[in-house]
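Only one protein chain is missing from this complex, and each of the others stays in its spot.
Chains here go by letter, A, B and C, matching the order in which they are written, and residues are numbered from 1 within each.
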Amino acid sequence: MDRPAFIWQRRVGFGDCDPARIAYTGRIPDFALEAIDAFWEHILSGTNWFRMNVDQGIGTPFVHMEMDFRAPITPRAPLFCHVRPAPPGNASVTFHVEGAQADTVCFTSKFVCVFVDAASLKKIPIPDPIRAALAAAGPAPV
Amino acid sequence: MDRPAFIWQRRVGFGDCDPARIAYTGRIPDFALEAIDAFWEHILSGTNWFRMNVDQGIGTPFVHMEMDFRAPITPRAPLFCHVRPAPPGNASVTFHVEGAQADTVCFTSKFVCVFVDAASLKKIPIPDPIRAALAAAGPAPV
Amino acid sequence: MDRPAFIWQRRVGFGDCDPARIAYTGRIPDFALEAIDAFWEHILSGTNWFRMNVDQGIGTPFVHMEMDFRAPITPRAPLFCHVRPAPPGNASVTFHVEGAQADTVCFTSKFVCVFVDAASLKKIPIPDPIRAALAAAGPAPV
Partner (left out) sequence: MDRPAFIWQRRVGFGDCDPARIAYTGRIPDFALEAIDAFWEHILSGTNWFRMNVDQGIGTPFVHMEMDFRAPITPRAPLFCHVRPAPPGNASVTFHVEGAQADTVCFTSKFVCVFVDAASLKKIPIPDPIRAALAAAGPAPV
């Protein structure tokens, strides 16, 4: 059975919306990415993408994303992004991120990132402490 | 004596930062604007810029901004924006917004907006309920 | 045989990049969206998303996007986005957008939008003049 998702709450601002008066499509992937960054920060005791890159020389560039947009997002309610990592590969992690407002699912999405050495951009195995934190946070083994 | 400022807390993300590894200058005015939008939401029982514009036909375009940048902003700590409105004019409001991280002031700034009819963009006096809420939230009379 | 793609050239700025010193993932979908907006403007004699929405009451919200990131994007060269619409459905259009820098493909992507009445957000058939412009610009019939 899955452990509960990590939930990231975010205010939707006036500047996130476009003349159609809904959050601009081009902003929505970043909502999901912010949630993934906050997920790392949460499970790694404060180590977010910035600290991984700048302090630890580790990068996690994305190689794939896909999103289904089901309902408009507006500044009428906070946005809740539910982050669920899939069981990690050797060097890659897949995240499922679902965005909801006022109990309506606004988007579902999938993001795949790869661990790399930040200087060379060469792929590396997921570092052990990160793998352990993911295992503790992610879906329980059957 | 002044009433306490409204404080808006914001996560600084990886995507807010540039290759110099500090928050990109072009993002920082928006941090202050988000804080002003949150201030309105706070003092107007949830009426933010979106609701003012879309539901009430009221706009508050800015006519002036100025910012002094004193220290870099990074994702190492949350950003706290302190919002203080000056005593309002007939149609305009001036905000002082100060951004701080880990007890260091990162920027001071001043933003001036004007109330307008959203459809015509013609200047209007600050609506009475908004003026009353500002008076309750803003600097106390001497 | 396909007609040539519409090509949208864009400067990549310092503020588009993150501390990993490549364009931030959360900005890249917007590069592709800008290219689609520029495509409409090109084939519709200047009618971009803004004019569609504000002047004509037509919206084109996206229901799906997917992107594969193949190479980092940097400010060392302009970005060229190649936009190719697929044959349209009754109410929906699929775009293939490929981004390239210095002859390297940086991303491939697919975006699906649906035509709606901007006020009600109800689906509408693609308006005839837009369908005709798409037919003239898009893949030739077999």
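Rule of thumb we're sticking to: a contact is a pair of C-beta atoms (placed from the backbone, for glycine too) under 8 Å apart; a residue touches a chain by one contact, two chains touch by 3 or more.
Owing to the predicted nature of the structure, the values given are computational and were not obtained by experimental measurement.
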Chain B residues touching the omitted chain (full complex): 19-20, 22, 25-27, 29-30, 33-34, 49-50, 53-54, 59, 61-70, 72, 118, 121
Absent chain, residues of chain C that touch it: 11, 13-15, 17, 21, 30, 33-34, 37-38, 48-51, 53-54, 74-76
Chain A residues touching the omitted chain (full complex): 14-15, 17-19, 21, 24-27
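We take it that only the chains that are shown with their structure count from here on.
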Interface residue overlap between copies chain B and chain C, same or different (over half shared): same
Magnitude of the superposing rotation for chain A and chain B (Cα, nearest 5°): 180
Distance from the mean Cα position of chain C to that of chain A, given in whole angstrom: 24
Separation of chain A from chain B, taking each centre as the mean of its C-alpha atoms, in whole Å: 28
Chain A, residues touching no fewer than two other chains: 30, 33-34, 49-50, 53-54
